[in-house]
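The complex appears here minus one protein chain, its other protein chains still in place.
A and B are the chain letters, set down in written order, and residue numbers restart from 1 in every chain.
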Amino acid sequence: MSVDEANLQEIGVLEPDACDALIPSGAAKLDAQNVSAWFGRKKVLEGVSLVMEPGKVTALIGPSGCGKSTFLRILNRMHEVIPGAAVGGTIMLDELDIYDDQVSPTRVRKRIGMVFQKPNPFPSMSIEQNVLSGLRLSGATSDNRRELVEDSLQRAGLWNEVRNRLGEFGGSLSGGQQQRLCIARALAVKPRVLLMDEPCSALDPISTGVIEDTIRELAEDVTIVIVTHNMQQAQRVSNNCAFFLIEDEGAAGRMIESGPTKALFEDPQDMRTAGYVHGRFG
Amino acid sequence: MVSLVIVGATGAFLFWYARPALKAAGWWGFFVHSIWNPSAGRFGVGGLLIGTIMIAAVALLVAVPIALSTALFINEYAPPRLRRALVGVVDLLAALPSLIFGMWAIFALEPHIAGIAKWFSEHLSALPFFQLTDQSALLVKSTFEAGVVVGIMIIPIITSVSRDVMSQVPREQCEGALALGGSRWGMIRDVVLPFGRSGIVGATLLGFGRALGETIAVALVISLVFAPQPHVLQSGSGSIAALIATQFGEANAQARSGLVAAGLALFIVTLIVNMVARIIVNRAAKRGGSRIARITVAEAVDDMGI
Partner (left out) sequence: MSHQVITLPGAGHADVLSVTHADEPKRPRSWSRRDVVELLLSAVAAAGATGTLFVIMDWRSLVAATIWWFLLFVVIYRIEVGANHGPIVAADRMMTATIAAGGLICFALLVWIVSFVIGKGLPALRPGFFTQDLSKVGPLNPGGGALHAIIGTLEQVGIATAVVVPLAILTAVYLHEMKGRMAPLIRFIVDAMSGLPSIVAGLLVYTIWILQFHRGFSGMAGAVALVVLMLPTVTRTSEEILRTIDDGLRESALALGAPQWRVIARVVLPTARSGLVTAAILGVARGVGETAPMILTAFGSPKTNLSPVTSPQSDLPLFVWSLIRQPNATQIERAWTGALILVFLVLALFTIARVLGEASFGRSRR
């Protein structure tokens, strides 16, 4: 085994069945360096460099179509699921290059979880099975499943509402509840980073509020990166912000500016950022 | 229901000409007994009915694994060019006439069948179906051989319907499974297959219906016996369709009436199987829509709650 493999093994990425205890837990740092993206020959993202700090919430904002979601999906190697997709640049999860040849995408996705815009609980499984589904899919083990289910649902803010109906099917919940179920499901595999792609855009205001509370509570244990169209939401939940923009039609998206949320909104450095946060376009 | 009337009319014609034979054999007796002696007025296709079903059952056992794998491979694994090629292969398999399959079976497949059947009879004799009445029994022209050929013939229809159903699985669920760290097989196992489950069952039933009606390939392959034959590896099997095909040419009016009656029996059985299959497949295809409806309703109710 080469040196790289030994290292990767220690981090628990390469070795099968590594007990969760061996894997460093807690929020991790994501460092994107000069990341670009293509769909086939079309470049859609250009040279994005961003540090997403551990234990903090980083919001990606900007008008639609600027590559925010593409960037997010690159972070957990979901971008390559699409045929013809390609990536340039480096992404470091703490000290690990997630695009290294030795690292399989499934391992990466176990460490970096994702919640989608449209809630997608598995319809053929019950609530409890949904929460545990990540274990089965990623090959993780757990000593106490009951506890894990309760713990995950608690962290997602859903436990009290479903504690008595864990056996019911996921489809019987409301939209907001389904989304929280998806959050619980993602949390059950103990990811170190959680990516959220406009998680509240399909939900009503009350559910949105509940989820925003959840995000704030989660941030200590899990680094969160959230894409949002809603500037007020970005200001409410995030510590840091990054503003994306497409200059011309057909050009690739770029990150214009990033920094602490307060600073970005109150005193943006770039004119275009100022234009967006003050609602002049978007 | 007008549709039932039309189906009934079809059945009625067959029935009319089947009457003489049915009268001779006894209405019930025709379907239960196993004998074929037209000149004596003794008819009974019971054994043949059982044989037909058995051949179709073996065919399913052969076809479903291959068809399902092929469907999954085409939908989830194959790159675009390979996908088009493989779809063409499956379609071509469906287009080949039954006659060709039968001829290929006798001359090319049969030698291998004997060997495989021998292996089964030696190693799996614990199962009653695989036993032989005596050790020197002929192991070709059996239910097993017919089942294998018919199985190959129904692969395309099972593949094609399964593919249709499985391709409708919502992308977001597949992505959800992958985002949790699942492998492609994990996604298929936990999302695609549960979604397609009832559709695949429907596809299987459609294949079963088709297998029940398979005539020429079976007629060429088996050696026809009228009594029910539980030993699937041994020579001798039953098939109503094969009976009609082989006996028709030389039959007199009375015998032909018997054949029409046999055809009636086959018609009823395949009709039922196909109708059930269609219902299941149609229901599976609509599933995605009904779930979304449920979400919206639950959400509306919930808005007033939390």
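One rule holds for everything that comes next: a residue touches a chain if its C-beta (ideal position, glycine included) is under 8 Å from a C-beta of that chain, and two chains touch if they have at least 3 such contacts.
Computed from a prediction, not measured in an experiment: that's the story for all the values here.
Chemist: Looking at the whole complex, which of B:Asn37, B:Ser69 or B:Ser223 touches the chain that is not displayed?
Modeler: B:Ser69
Chemist: If I consider the whole complex, including the chain that's not displayed, which of B:Gly44, B:Gly176, B:Gly196 or B:Gly209 touches that chain?
Modeler: B:Gly209
Chemist: Suppose we count only contacts with the excluded chain; which residues of chain A make the list?
Modeler: 3-4, 6-8, 10, 15-17, 33-34, 36, 38, 47, 77, 80, 85-90, 92, 95-97, 99-101, 104-106, 137-139
Chemist: Contacts of chain B with the missing chain: which residues?
Modeler: Residues 2-3, 6-7, 10, 13-14, 16-17, 65-70, 72-74, 77-78, 84, 86-93, 95-101, 103-104, 107-108, 111-112, 115-116, 119, 152, 155, 159, 163, 183-186, 188, 206, 209-210, 212-216, 220, 241, 244-245, 248-249, 259-260, 263, 266-267, 270-271, 274-275, 277-278 of chain B touch the chain that is not shown.
Going forward, only the chains that are shown with their structure count from here on.
Chemist: So the centre of each chain is just the mean of its C-alpha atoms; given that, what is the distance between chain A and chain B in Å?
Modeler: Roughly 47 Å, centre to centre.
Chemist: Once bound in the complex, which stretches of chain A touch chain B?
Modeler: 76, 78, 81, 83, 106-107, 109-110, 113-114, 116, 118, 120-125, 133-134, 136-140, 161, 171-178, 182, 185-186, 189, 204, 206-207, 210
Chemist: Flag every residue of chain B that touches chain A in the complex, lowest number first.
Modeler: Those in contact with chain A are residues 79-80, 170, 172-173, 175-183, 186-187, 190-191, 194-195, 197, 291, 294-295, 298-299, 301-303, 306.
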